[in-house]
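All protein chains but one are shown in place.
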């Protein structure tokens, strides 16, 4: 192992997020993919599943059951398994490789451990399994008990721009949902600065189809998606409580939001149109300044000039988030829009960004690609 | 001329709304297209402009300047000219054929005239030129003085379900904009019954590209529209005041709305997602009942069962409007969704529906086609 | 039952072809749908499966196993079941209602029977199960023995323009595949008139996704279809032998073709680009004249002027077939293009057209709808 190269495992590599990780890591100067699992495709070469990623010298797919974690020479595990199956898998990984060592080494924290065993695997989870602080809330929204509640307290919610301090010591990062990423980035600073009211936030979100994954579902068929638009999971989407958790954290008080997702006839992208009520005398210009200041040094968040509207096609394939602010015609209100690529900034790109910060690598490594337009 | 057959002129027949009129009228048992204008294509056969409408025996296109209105044997003029050019044209038509006759016949009202000269042309305008009651408001939003203010008072705002009484006597019908149609249908009854607050209405609307017409504009190119979504004309779209005018009429008080249009990567359809605050103790179920009752006898408006969301692809090509109602997770709020085909119910279909009512023809004639899905 | 109204059963009504039958028959002046089956959705109202077809007063879906054929008051059975399951079902229907009667009545042919029992069900099959004359060929291409070989001889291949004579007496019509419809219409007259060579025909066909049905298959997902194109089933698509059967019939000699289908990122439509070698001194103009003459009286086939290319979007939603002819730059060759809507002319529309001819109804009844563009 080159001392500069992280050895990577990808669990659940046959989904769109898995393919996206491969796409990004293939250009990463410090990453080498050494293990990829996909139960239904175990034994196959990766280009049988994703022909666009042929010729990269990737390892063949294996079943997750065949992975021998102890002794496995892996630095980072990206976990792209379906919601609900992830907790036990991660508990297994982190137990086998860490929990016992902590006791043995008489360490107090996982950060101590991370410091002392830099070659041991750390987990970056792309599922929803460790996103909600409260395991009861998790059980309510996801329909089953949390299977690794002992790990939840150490999970770092990996919205990169808000996790910079925690990432270097994290051994378990829960990457945000795609919708929450798009909604929290523009709204959190405004709540933290008390420039918008906490109880009157409406988030009308529009997502491309890949947000639903690669499962063979009626609702994802071309015939059911192309040439039309509709709202779904109205008032009951699982990303609602996740958004509220993080906005509440930012606001320092309980925040409840309307969150209404819509399915777009497009592959990638989320546009979140947020309707907010101004507070404490703030104007739309103030909101714009607040956001511009908050993200001035962030490499992947760009606040557009006042009056410019972000478009999802302007971030496609990139880790960028574009934000726009508009005054409403209704007095005392403003409109805040944000655009991301759900598979990159909303998922795999943010995961790679987190990895870079966890390991002190150049922050933008693997993520320099500009958006693909048209 | 068969006494049951209306002789039709279409001004501006080379746009999408013109083609849509032709498509619908070709199946209409009581309509015969006798005149079609399109300046840039004057002299051409219609199937050179729209090959899908070949073989229908349509008249060739002529320049509007070459039309000799006096003596022209036409019953109905559909006017699909660009905004701003329409007022003078219509003033010319109605002057030549009517205004002089009124004086000559010592009639007092245009309704008297319509009653006495049933074979004279009546105008159904698909542009925005006669939609706003207040010609000052028109001038503000459309950037030029109103060119036929004397006609504005008699223009009937042709949202069919609200114009049934006025249509039979109308000689000038101003068909609503596509966005206003989608927004007013679900909201007007709720305001009229005081079940929602008048000052907190947010309309997040999503439209297909044909709403922008067939003009050769950068923003309408496939490359600029496909695989993405963005908001446009934020807080300054011309359909905003039109929506407010009609909602105010319904509410009996001033209503101001947030109206934010988004461009979808699809040809047809508008989905309007309206976020409303409940009033006077009403529940989302009450809203649903109100709407279901209001539209129970309307042939083209269908209120879906509680909990079902309308999709634009379920109205494509038809004159239908689907409406859905949902309780919000935020207490005291509800979400009302409506879907139409912008070129049919939002334009040409509604125009034909209006024609049928103006002439007492079977209401659904020419509009029986079911939605085309997928 | 109105004596002018046919009572219709649709087997397999939950697929796209089923929905398309409903769409067309809903506007048909002589048709009433009285029975619809869909096993997975038995017990549901039809608008649960296809919300765009609500409000039509359709019967609820039932399981095909629950249908009691004897005594059922049905005139026409449209069979839209999956390939392979159809033969036994139809054998059951025709047996119960006919075969026994034939013996009992000492009739010699099914035509005699049809003449004597005009109220008895006749079957219009949209599957591939009765398209191939030779049951051995069927077994080779479809992977199982033919389950109703005794019915095959009486099955009428329902390419309407070539089945006019046989349809009035048919009790079993096998509607052509979508690709064969698009390919045979332009090529059969040219082979019959010996204007093109029989051994050098290349058919490059492009189809919308609905040709693959509504099944939940990976290859039909939006993410796998949008924004791309690829060929599939190269040199082994089942529609190859069907095309060859009918072209051989037209040519009066064996014809073998290259048939290469491509999947388009669109819902509807087939464009068949056929590359042919001229024979017997014919020119491209001769081909054009031949086709124009052959289809001059056909209501749904339109041969475009020389030099105009058909587009699938110009037939969408209609039963039209557009044909264009071009001289090739290569001497002695020509290019013939044809466009249909795969769900209408390529399936359900042609089925309704056949029904009209079987019963002597106005030929275009239910099919007057013009194409929906855009």
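A, B and C label the chains in the order they appear, each numbered from 1.
Keep in mind that, in the parts below, a residue touches a chain if its C-beta (ideal position, glycine included) is under 8 Å from a C-beta of that chain, and two chains touch if they have at least 3 such contacts.
Predicted, not measured: the structure shown is a model, and the values here were computed from it.
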Which is it among A:50, A:78 or A:157 that touches the chain not included here? A:50
Can you work out which residue in C:80, C:121, C:186 or C:223 touches the chain that's missing from view? C:223
Quick one: say which of C:234, C:253 or C:296 touches the chain that got left out. C:234
Residue among B:266, B:304, B:344 or B:361 touching the omitted chain: B:266
Hidden partner chain, residues of subunit B it touches: 16, 209-210, 214, 216-218, 220-227, 265-267
Where subunit A meets the chain that is not shown, the residues are 16, 19, 22-23, 26-27, 50-56, 209-210, 226-227, 267-268, 302, 304, 308, 311, 313-318, 322, 368-374
Applying the definition given at the start, please give the residues of subunit C touching the unseen chain. 199, 202, 204, 206, 208, 222-224, 226-232, 234-236, 240, 256-260, 262, 264-269, 271, 273, 275, 309-314, 316, 326-330, 333, 335, 337, 339, 374
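Rule of thumb we're sticking to: only the chains that are shown with their structure count from here on.
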Same vs different contact residues, subunit B with subunit C, by half of numbers used: same
From subunit B, which chain is the farthest off, judged by mean CA positions? A
Distance between the centres, which are taken as Cα means, of subunit B and subunit A, whole angstrom: 43
Need the CA-centroid distance for the pair subunit A / subunit C, whole Å please. 47
Measuring from the mean C-alpha position of subunit B to the mean C-alpha position of subunit C, what distance in angstrom results? 37
Counting only residues that touch at least 2 other chains, which ones in subunit C make the list? 16, 209-210, 226-227, 267
